[in-house]
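One protein chain is absent from this view; the other protein chains keep their places.
Order as written gives the chain letters A, B and C; numbering starts at 1 within each chain.
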Amino acid sequence: MVEAEVRMPEEAEVGPFVRIHVTVNGTPREAEVETRTLLVHFIREELRLTGTHIGCDTTNCGACTILLDGKAVKSCTILAVQADGRQIRTVEGLAEDGKLHPVQEGFVEEHGLQCGFCTPGMMMTTVALLAKNPNPTEDEIRHAIAGNLCRCTGYVNIVKAVQYAAKKSQGGGSK
Amino acid sequence: MIPPRFEYFAPSTLEEAVEILGRYGGEAKVLAGGQSLLPVMKLRLAEPKALVDINRIPNLSYIREEAGGLRIGSTARTNDLNDSDVVKRRYPILSDAAAVIADPLVRNMGTVGGNVSHGDPANDLPACMLALGAAFVVRGPKGTRTIPASSFYKDTFVTTLEPDEILTEIQIPKPKAGQGNAYEKLEKRAGDFPIVGVAANLILGANKKIESAGIGLTAVGPTALHAKAAADSLVGQAPGDAAFKRAADLAMKLAEPVSDLRGPAEYKRAMVGVFAVRALRTAAKRAGGGA
Amino acid sequence: MELEGSFTVRAPKDRVWSFFMDPFALSSCISDPHAIEVVDEDHFKGWVKAGVAFIKGTFTGSATIAERVPPERARIKAHGAGMGSAFDADSTIQLSEAGNETTVRWKADVVLNGTIASMGARLLKGTIDKKTNEFFENARKKLEGG
Partner (left out) sequence: MTVHGGIGQSIKRKEDARFIRGKGNYVDDVQLPGMLYLDIVRSPYAHALIKYINIEKALKVPGVLAVIRGKDLDAAKLAWMPTLMSDTQMVLPIERVMFQGQEVAGVVAESRYAAADGVAAVEVEYEPMTPVVDPKKALEPGAPVIRWDKEKKTNHIWHWEVGDRKATDAALKASDVTVTQDLYIPRIHVSSIETCGCVAAFDAMGKLTVWMTTQAPHAIRTVFALVAGLPEQKIRIISPDIGGGFGGKVPVYPGYVIAVVAALKTGHPVKWVEDRSENLQSDSFARDYHISAEIGATKDGKLTALKVKTIADHGYTDAAANPSKFPAGLFHIITGSYPFQKAFVEVDGVYTNKPPGGIAYRCSFRVTEAAYTIERLIDMLAQKLRMDPAEFRMKNFIPQQAFPYKSVLGWEYDSGNYGPALRKAMDIVGYEALRKEQLEKRKRGELMGIGISSFTEIVGAGPSKTFDILGLKMFDSCEIRIHPTGKAIARFGTKSQGQGHETTYAQILAEELGIPAEDIAVEEGDTDTAPYGLGTYASRSTPVAGAAAAMAARKIREKAKLIAAHLLEVSPGDLEWKDHKFSVKGLPSKAKTMQEIAFAAYTNHPQGMEAGLEATDYYDPPNLTFPFGSYICVVDIDKDTGEVKVRRFVAVDDCGTIINPMIVEGQIHGGLTMGFAAAMLEEMQYDEHGNLHGGTFMDYLLPTAVETPRWETAKTTTPSPHHPIGAKGVGESATVGAPAAIVNAVVDALSHLGVTHIDIPITPWKVWGLLHEKGAA
């Protein structure tokens, strides 16, 4: 048996805490969070929406990308409290009543994912891109996803997936 | 990586914000976009006692042109510069810079005010502000004051902003006829900090000679550098490589880069020359001065 | 990082020497918030809150007078830890008198390890350099003033 000092937890002051209200994928949520709680930890551990991932901690990789009031942002570099009163959309909120979002479809059809770890963030960035620019050129797509790192695919098929989604969306697919 | 604990305030007025900053006397930090601050806190290289989130203060994120020129509220996002039509048409240097600041996701959070006031010599906007002769409006306990960009940057992360002052607005003079400007950045990889960056602003007179000029340098000194001598050397000259190369040489002399992961000092110095010429050429073209 | 410098003050060698041997005099040359505690005449410990602007942390550490050749030469080793990092400074001062002036030649070899060296280099480059020079500049001022 390993010897080391074990100390049982005591009720010491932690925090400070704040109460926040957010709307997540259409559902209002309320919680008490430590002021330093990162939005990504709030989403993953408090809301148990684990589709949003953590890859780098320094706002480089984009695995934690979500939509905050419709804008794609990196939730590892935002405090949960900053999201108070705002709209959050995560990968879990893409499919509507079982129907895949065109972006999700695109990633499957064009083999735009391999290990799947960067995929939710990549898709959220794509959703925001297409909302702003429904018909992006390859160059615009590549620049738009420059803040999302993928180590598996080499991006070629991700670009195709985005183009697929763009076409599909214009063909009346859900937005 | 987890940031240390801190008190959090989200004041709804500037007065309140200034008062809180004062109360913490240098131990509180303004939270705007947080894209530079939070990573440093997560690395525990910064442990402010309190964060003052100014994003809840109304009317602080505008971009509009007035009689005096462009007015940018300090919490306007850097992507707003990309989306702004007036910026694209009349202040293209800001579109140039905004397009190469980190990546689109960071630009959705990062603010213009944060970028110019953070004091990081690798930030792209300060050099542009120096080239444009911008001024920063700051609010403190004693009211507001206006600081010219040229006297704002003191040292790495050190500006003339007092601990209890907040940058509220960036003021850029209205473009004159015959004005053109550009920002050229050399980076190792898309979204990376610059190896070097050069901002250039030119105003051509009726005689097509350069009437006035401004040049700012990124990432080649403890702060963004105001290449005044380089800019002044252009005044009265016809826009063209001869004049541009002379100015570039002066800019290279001013630069004091250090060797690091983004290249050896001598390379960076040389690139200041290359990018000064490139920025000046584009500026001249945009000014309608050919070149 | 090897740093060095020198300054000349209008003060007798002995006074300059005793100044550099006095932990509280030295402590008064550190402009950052700090505290110092004398363990014995050769050993001190304490803390200093150092950095640039908001990028700063508290370093706890110790200093040792490793060598003293009064009133000529002394070697001081300092060590500190904080911000997931550690610094080790090995500095020597060399005094020489000419008329009523004393010249102080100082050398400092400062090594930084850990988070700052590894991840904060871009942020904190040049700080050590500044801090060290600032320290000796303060010493000069005090000696001039006194």
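As a working rule, a residue touches a chain if its C-beta (ideal position, glycine included) is under 8 Å from a C-beta of that chain, and two chains touch if they have at least 3 such contacts.
Every value quoted in this text rests on a predicted model; they were computed, and no experiment measured them.
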Visible chains in contact with the missing one: A, B, C
Touching the absent chain when the full complex is considered, from B:17, B:135, B:186 or B:280: B:186
Touching residue (missing chain; options B:86, B:177 or B:261): B:261
Residue of A:128, A:149 or A:166 touching the missing chain in the full complex: A:149
Listed residues A:16, A:70, A:85 or A:116, member touching the removed chain: A:116
Touching the absent chain when the full complex is considered, from A:63, A:79 or A:128: A:63
Missing-partner contacts on subunit B, residue numbers: 1-2, 4-5, 39, 43-44, 103, 186, 188-193, 195, 260-261, 263-264, 267, 270-271, 274
Positions on subunit C contacted by the hidden chain, ascending: 60, 81, 84-86, 88, 111-115, 117-119, 121-122
Hidden partner interface residues of subunit A, rising order: 1-10, 12-14, 34, 36-37, 41, 44-45, 48-58, 60-61, 63, 90-92, 94-95, 100, 104, 107-109, 111, 113-120, 123, 138, 141-143, 145-159
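Following the convention adopted for this analysis, only the chains that are shown with their structure count from here on.
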Centre-to-centre distance between subunit C and subunit B (centres being mean Cα positions), rounded to whole Å: 36
Whole-Å gap separating subunit A and subunit C, where each centre is the average of the chain's CA atoms: 48
For subunit A paired with subunit B, centre-to-centre distance based on mean C-alpha positions, whole Å: 29
Overlap residues in subunit C, where contacts from two or more other chains coincide: none
Residues of subunit B touching at least two other chains: 43
List of subunit B residues in touch with subunit C within their complex: 29, 37, 40, 43-48, 119-120, 122, 155-158, 193, 222, 258, 260-261
Touching residues (chain side subunit A, partner subunit B) in the complex: 14-16, 18, 34-36, 38, 57-60, 62, 65, 71-74, 77-79, 81-82, 84, 125, 143-144, 146-148
Subunit B-touching residues of subunit C, taken from the complex the two chains share: 51-57, 83-84, 115-116, 119-127
